[in-house]
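Note that one protein chain of the assembly has been removed; the remaining protein chains are unaltered in position.
Here is subunit A:
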Amino acid sequence: MCVSGSDGGGRSPGKASAIKAGAQRPAEDAEKLQRESREEAFIMGNWFVNNWFSAIIISVWMGLNIFLFVYFYLFYQYEEEFFYTRHLLGSALAWARAPAAVLNFNCMLILLPVCRNLLSLLRGSFVRCSRTMRKQLDKNLTFHKLVAYMIALMTAVHMIAHLLNVEWYNNSRQGVYDKLSTALSNLEDDPVNKTTFLNPIRKNDIDPQQIPTYFVFTSIAGLTGVIITLALILIITSSMEVIRRSYFEVFWYTHHLFIIFFAGLVIHGIGYIVRRQEDESAEPHDPHFCYNRTEDWGRIPECPVPQFEGGPAQTWYYVLAPMIIYLCERLLRFIRYNQNVQYRKIVMRPSKVLELQLVKKGFRMDVGQYVFLNCPAISQLEWHPFTMTSAPEENFFSVHIRSAGDWTEKLIDIMQKLPEGAQGPKMGVDGPFGTASEDVFDYEVSMLVGAGIGVTPFASILKSIWYKFKDNDPNLRTRKIYFYWLCRETHAFEWFADLLKAQEKEMEDRGMGDFLTYKLFLTGWDQSHANYVMVNVDRETDVVTGLKQKTHYGRPNWDKEFEEVRKENPTSVVGTFLCGPEVLGKVLEKKCGKFSDVDPRKTKFYFNKENF
C-alpha cells in the first residue's frame, strides 16, 4: 500500500518553488531563478516536439486570413473603378469588403471540422502519414471554435463599416456633402437617359433619420445581413461553456440556426449594391479629369455620364463545396440511423452502469473508437457519443453507459423495464469514429491514463491486446503498457476490475507479467478505509479491487511517474493517452513537454487526448 503525497495535480513545479522562494536567502534565490529559467527554455523546446504541427496549421490559417484582409483592403482602397464609390464612402468601403472576404474564407472552413465522417475518411487516408498529422484531426473542435471567433470578429467589423456606409450614402442622397456626391447620388437607373445608379439609397421622401433602417429592411443584402447576424449571435450566446456543458439541448438545437445562417449568407450578396464604374464607361470618362466638372457630364465628350455596375455575389464560390460535404455528412448519418441494429445482450452492471452489446451488419471498429447513438424513443434528434468497450476481434460491439443525465437516465430506465431477453428499443448507430487511442499500438511504450468513466476506451485497448497476444499478432509493436486509473470510488467500475483481473491472470500464465503495469489511484477515501487497508497490508491481492497490484491512495505524483517511465525506457517514443478532465489534460501535456528530450535518440512523450 502506498499513501502517496500528491502534488495537487494542477500545480506546476515552477509555481510551487516560487512560493517557497520568498523564505530563502537571495543567493539561493538567484540560483533557483536561473535553474527555473533554464527549465522553462527546456519546456519551450519540448513544446515544439508535441505541437509543431498545430502551430503550423494555425500559422497558415492566420496567414491566409491576414493575406485576404490586406489584399481586399488594398483592392477596394486603391482600385480605379471604385473612385466614385470611395468618394461617397471613404475607406469604410474597404473596411467592409476586407472582412467580407475573410468571412467567406472562414465560413468555408467552419463546416469542415464538424463533418465527423469526413474526418474519419481523412484519418483513414493519412494512415501512411505520420501520426503528428493524424493527431491534428482530434483537435477538430478547437479549430471549429477558433474559426468561429474569427467569424464573430469579422462580422463586427463588417457590420460597423456598413453602418457607416449606409449613413454616408444617405447623407449624400440628402445632398449634405459636396456637389459631386449629390450628383453621383442623383444618378438613377434610367433606360431613356442611359444612366445607372451608384448610390443604392433611392428613397428620399420619408424622415431622413428612418431612411437607413428602411433601406436595410427592404434590400436583400440588408435584410439577410440582419437575419444572419441575429442567427450568429444566438448561436454564439448559446454555445458559451456554461450553456454547452450544462444545458446541452439548448446549445444543440440553437446551433441548427446555422441553416438559416448559410442560406442567408449565400443570398446576401445578390443585390448588386457594391457598385463600381463600368469598364466601358471608364474608357472616355476619366474620374480624375471629370470629378470636379459635374455640370459638364454628358455635355463634353471627355466626360459622358459615368455608368456603374454591381459585382456578383461571391460567397457561394466559397461555401458551396463545404455545404455539399456537410449535406452528404447528414445524409450518411440518416442512412446509418435507418440501418438495423440488433441487441446481442443488455446487461445492468452494478452502480447504474448499463452495458449494451450490439450487432450491426458491416460494422468494423478499431480500438478506442466511439459511436454516436440515437434512441428515437427518447429523442429523435439527439445523438450522443459513447466510447466502445469491445475489442475489434469480437463479433459485436459494446458500450458502457453510466447514468449521468436526462438521456442516459431515460435509456437505463427503458432498459430496466424490458422483459428478460427482449430486444431493446430502436437504436440508431453512427460510426465508428476514430480518436487518438487507435494509435496505441504504434508506440513502443504507451502510458494510458483514465479518470473515472474515462477508463472505457482503455477497456477496448486492453481487451484487444489480450486478443493480439493470443494470436501472436505481428502488428503489435507495443512492448510495454503503463496504465493509470484514477477514480473516486472503484465500486462504480467493478465491471472494469473484472476485466483487469482476467487479463492479469492471462498474462501471468504466459509469463508476460511485466508487459502491463497498472496503477490504481483511489482519490476518494477516508481514515476508516485506510485503517482497513493497513490491517490487510500483507494480503497478496488488493482489498478494494481484488487485483495483484495494490491500490494507491490520493492523486498520482506525475513527476515521479514520468521519471520512472523515462528511466525504464531511456530510448523509446512514449505515447501518453488520456481520457479524462481538461485540467488533467493540461497537466499531462505539460509533463509530456517537460520530460521529452529534444535529442531524437532519447525518450520522447507524445500527448493524445480523447475529445469529450
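By our rule, a residue touches a chain if its C-beta (ideal position, glycine included) is under 8 Å from a C-beta of that chain, and two chains touch if they have at least 3 such contacts; residues count from 1.
The working rule: contacts and distances are computed from a predicted model.
Q: Given that one chain of this complex has been left out, which of "Uroplakin-3a isoform X1", "Nucleophile aminohydrolase", "Elongation factor 1-alpha" or "Cytochrome b-245 light chain" is its protein name according to UniProt?
A: Not shown, but named in UniProt as "Cytochrome b-245 light chain".
Q: Which one touches the absent chain: A:Leu64, A:Val114, A:Leu153 or A:Val226?
A: A:Val226
Q: Of A:Leu93, A:Val166, A:Ile346 or A:Val371, which residue touches the hidden chain?
A: With A:Leu93, A:Val166, A:Ile346 or A:Val371 as choices, the missing chain is touched by A:Val166.
Q: Looking at the full complex, which residue from A:Asp205, A:Glu241 or A:Glu582 touches the chain that isn't shown here?
A: A:Glu241
Q: Which positions on subunit A touch the chain that was left off?
A: Subunit A touches the missing chain through residues 156, 159-160, 163-164, 166-167, 170, 208-210, 212-213, 216, 226, 229-230, 233-234, 236-238, 240-243, 246-250, 404-407.
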